[in-house]
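Only a single protein chain was left out; the remaining protein chains are all shown in position.
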Amino acid sequence: MIANHSISDVRVDFPSLDQIVKVLLLEDYNTRVVVLGVMALGVASGIIGTFLLLRKRALTADALSHATLPGIAVAFMVAVSFGGSGKSMVWLLLGAFVFGCIGVLCILAIRHTTRLKDDAAIGIVLSVLFGLGLCLLKIATELPGGSAAGLQGFIFGKAASMVASDARTMLFVAVGVLLVTGMLRKEFTLLCFDETFSTSQGWPVIKLDMVLMAMVAIVTVIALQSVGLVLAVAMLIIPAASARYWAKSIMSILFLSAIIGCLSGWLGATVSALIPRMPTGPIIVLLCGFWFVVSFVFGTNNGIVVTQIQRAKLNRRVGMQHILRAMWEVSEENASSTFRVDEIIRLRSWKKLAVLQLLARAEKRNYVTRLPNGDWMMTTGGSIEARRVVRNHRLWETYLIHFADIAPSHVDRDADTIEHVLGKDLVERLEHLLDSSYDLQSPHPVGERA
Amino acid sequence: MNWTEIDTWIVIIGALCAAGCAVPGTILVLRRMSLMGDAISHTVLPGIAIAFLVTGSRDPLAMLIGAVVVGLLTAFLVQAIQSLGKIDVGASMGIVFTVLFAFGLVLMRQAIDHVDIDPDCVLNGAIEFAWFDQNPDGWGIPRGAIVNGVMLVANLFFMLLFYKEFKITAFDPALAKSQGINPGFMHYMLMTMTAATAVAAFETVGSILVVAMFIVPPATAYLLTERYGVLVALSLGVGVLAAGLGHLSAITVPTWFGFSGTTTAGAMAVASGGLFVFAWALSPSQGLLVRFLHKQRTHAHILAEDVLGIFWRVEERSQSFVQTGDLPSALGVSSRVLKKALHQLLKQGEIIQCTTHLELSQSGRMRATKLVRSHRLWEVYLDKHYPQDANQLHHSASRLEHITTEEMQSNLGDENTDPHGSPVPSDVEE
Partner (left out) sequence: MPIEAGHSETSPVSIHDLTVAYHRKPVLWDVDLDIPEGKLVAVVGPNGAGKSTLIKAILDIVPRASGEVLLYGKPFKKQRKLVAYVPQRESVDWDFPIDALGVVLMGRYSTIGWCKPTGKKDKLLAMDALERVGMSEYAHRQINQLSGGQQQRVFLARALAQDSTIYFMDEPFASVDAATERAIIQVLSDLREKGKTVVVVHHDLQTVPEYFDHVIMLNMRVVAHGPVEDVFTNDNLKKTYGGRLTLLSEAADRLAKNKVLG
C-alpha cells in the first residue's frame, strides 16, 4: 500500500511532492498521531524546561530520565506477573515516573550525607540505575510477551509505535503543565531566582521544588516514547536555552521556548516521516540543536555576534577617547595644537601601528588633519571633543579622590573605564556636585568647559 | 552455574576496562567534572560514525582518532558555550552531548546497512561475545582484553608521568596555575585520556558501563580515603571487584528466579553501585553506620557524665543520696535509657551499689570532679568574656564540660569560685 507511510518506513529515498503534501496536511493517520504528540511534548518540555534551566538542574533531569528505565522494566514485570499484558502504557509510565523520582531522591541523599558533590551524585545515579534498567529489561524479555512489548523502544524512542491514545496523553500532559506553570509562574520564578529570600517569605521552597521536579519527571516520561530516555533531557533544556538568547523576560522566554520545542517536534516528525532511515527522536533533537546554534550565534540577547559587535563598538569608542586625550595632553605640553606621532607613543606606550590607525579614524571624523611635513594638527572640532573627553576624565579622577578611598596613583585606570560608561546627564550632575561642594584638586588641571 | 574460560575472559576484560576508566575517573570526580566523563562517552558514538563514513572501513585506529577528536570537541564546545553564551556548565554539557549523540544516531541509522554496530550494542556493548573476537596471532587473547589492557597501561603511564601535576590541579587549580602548571593543558590532556579510554572500552562493554566505571569506583574510593594515591589504588580495586561481582551476579542471580541470565555490562554497573552503597553505609571514616554509632556513643558518654555530675553535686550539697527515680526527669531522658546508663556505670565501676543506694566510687568521683571543675571554669570564662544571665552560663557550660581536654582546662584559668558562688573543685591527679 502506497498510502501507508509510517515513520519507520525505509523503502523510498526521496519523497514525492504528493507525499510531502500528505505529510504536511497530516492526512496519514500515523503521521498525524506522531506529529500532534511530539508537538504537544515540545510545548510542555519547552515550558517546564525553562524553569529547569533557570534552576540550574539540567543534568539532574538527565539522571532522572535514565533512572526511568528500571521503572519501566519493573512495571512490565509486575503487570505480567499479575496476569496483565504488560503493554499497558499507563502502568509503564507510572513505573517510569516512580523510578525517576527515586533517582532524584538518591541524588539528594548522596549529596546530603556524603562529601560527594552534585556531579558525582548525578553520575552515579544515572549510570547505576540505567545499568539496573538494562539488566531488568533483559530479564523482562524472557517473560511472556516480553520481546514483543517493545520495551527497548523507550531507550532511543520509537515514535512509530505511538497510537492515538498516547498522543492524547501527551496533549493532556501538555495542557496540565501549561496550567500548573501558569498558576505557579510567580512562585517558580521566585524559587529559581532567590531561594533564600523565598524561604524567608515563608514559601514552602522544598515543596515547590518537588512540584517542579515532578513536572519534569512527567514530561520526561511522556518524552520516552518519542525521543527516548537518552535524549529526553535535550527536549527540556535546548528550547529553553535557545529562547534565552532572544527574550529578556520570563514570560517571553516561556512563550518562545514552547514555540521552539513545538516547531522542532513538528519539523522532526515531518522530516522523519518523509525521509527514510531518519529516526524521529534524534532528528527532533538535532533540530533543537539547530535552533540553539542559530540563537547562540545570532540571538539579540547575549548572542555572540551581537556581543562581539558591541565589544568592537566599545573598543572603538574607548580607543578614540584615548587618542583624543593623548592629543590634548601632548598639545597642553607643547602649547600648540600640532604634534608628532612619536610624542603620542612616548606618552602612552602604544604600538605605532595602533596609533596610526586611531589617527586615521580621527582624521575621518575631522578631529585631526595631517600637515604636509608629516606632523598632525587638531582641528577646532577635534579640540572641542578632546576637551570634553579630558574634562570628563579629570572630573572622575577628582570624584574618585574625594568620594572613594582610592589612592591617587590608582586613579587613572579606574577613570579610564568609568569614563566610557558615563552618560551626559551624569557628567552634568557630577560637575554640579563637584563645583558646588568641593575644591577641585585633580592631579591635572581640569579642562575648561567647552 | 557453569563457569568457563569464557567467563574468566569476560571478567578480565571487564576488570581491565574498569581499571582503565578509574584512572582518569579519579581526577574527574575530584575536579567535580564527573559528568564530562558521561558527556564524552556519549559522543564516542558520533566520532565512530564519522570515522566510519570518512574512511569507509572499520579500522580501529581511525575510529579511535575519530572518537578522540569528537571527545575533545565536546570538551571544547562545553567550555565555549558556557563562557561565551553565559550558560551554566550543566546546561551547556546537556546541550552539547545530546545534540552530538543524536547526530551520531542519525549517522548510524544511515550507515546501518554497512556497519554492524547498532544502538543496543552502544549501550550494552558485547562483552559476552568479546572472547570470540580474537586476532589470528593473538595467542588466544581476545582483542577486547588487548585494547583495554593497552589503554590501562597508557593511562597509568600518563598518570604516573604527570602524577604531581594531576594531583595539584585536582585539589587546587589556582595553586597549580601559580606553580606554572598550565591548567588548560592538563584539562585537555585529561579529556584526551577520557575520550581514548571511552572509545577503547565502548566497543566491548558499551557506553553505560563506561560512564559507571568513570564515576562510581572513584566516588566509592572517595568515601573511603583522604589520600590521593590510595584513592587511585582503591578506585582500581573497586572497579576490578565490580567487574567480577557484576559478571558473577549476571549469570547467577537471575537463575534463582528461573531466568537464564542478564546483561553483564549492566550488572557490572549495578555491582559498582552496590559497592558504592556498601561504602556509603559502612565506610570506617564517614559511613552512615559509623556516624550513627558514634553519635549513639557520644550521647551515652554525655549521659553517663551528666549522671556522675549529679551524684557529685548531691554529695557536695548534702550528705543525702541520689534518688535514682528523680534522675530521668532531671536529665530529660526515659527511665529505660537511664537504667542502661546506670548499668554501664556500675559495670565500669564508676558507681557502686551500696545496700540502699548508689554512690560514686573512687574513680567515679575523680572523673566527676574533673567534670564539675571544667563546668565551673567554663562558667567563669564565659562570664568574663561574654556576660550573660546565669541560666545561660550554666546551659553553655553543661555542653562544653564534656569536650574539655586537659590542655583546654589549663587554659581556662584557675578561679576558686564560679559566678554562682559555688566553689570550683581543685584539680585531681590520677
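Letters A and B name the chains as they come in the text, with residue numbers starting at 1 for each one.
Here is the rule we use: contacts are C-beta pairs under 8 Å (C-beta built on N, C-alpha and C of every residue); 3 or more make two chains touch, one makes a residue touch a chain.
Predicted model, so just to flag it, every value in this text is computed and none were measured.
Return the single residue from B:Thr225, B:Ser361, B:Ser396 or B:Ser422 that touches the missing chain.
B:Ser396
For the chain left off this view, which of B:Leu152, B:Leu382 or B:Val424 is in contact with it?
B:Leu382
In the whole complex, not just what's shown, which of A:Leu178, A:Ile250 or A:Val341 touches the removed chain?
That would be A:Ile250, which touches the missing chain.
Name every residue on subunit B in touch with the hidden partner chain.
Residues touching the hidden chain, for subunit B, are 86, 291, 294-295, 298, 302, 381-382, 385-389, 391-392, 394-396, 399-400, 402-405, 408, 411-412.
Extract the touching residues of subunit A with respect to the undisplayed chain.
54, 56, 183-184, 186-187, 189-190, 192-194, 196-197, 199-203, 244, 247-250, 253, 403-404
The rule we apply is simple: only the chains that are shown with their structure count from here on.
Subunit A to subunit B: how many Å between their CA centres?
Whole-Å distance between the two chain centres: 33.
Which subunit B residues qualify as touching subunit A in the complex?
Result: residues 29, 32-35, 37-38, 42, 81, 84-88, 90-91, 93-95, 98-99, 101-103, 105-106, 109-110, 112, 119-120, 123-124, 208-209, 211-212, 214-216, 219, 222-223, 250, 254, 257, 259-263, 265-270, 272-273, 276, 280, 286, 288 of subunit B touch subunit A.
Subunit B touches which residues of subunit A in the complex?
Touch residues, subunit A against subunit B: 53, 56-59, 61-62, 110, 113-120, 122-124, 126-136, 138-139, 142, 152, 155-156, 230-231, 233-234, 237-238, 241, 244-245, 277-279, 281-283, 285-286, 288-289, 292, 296, 302, 304, 307.
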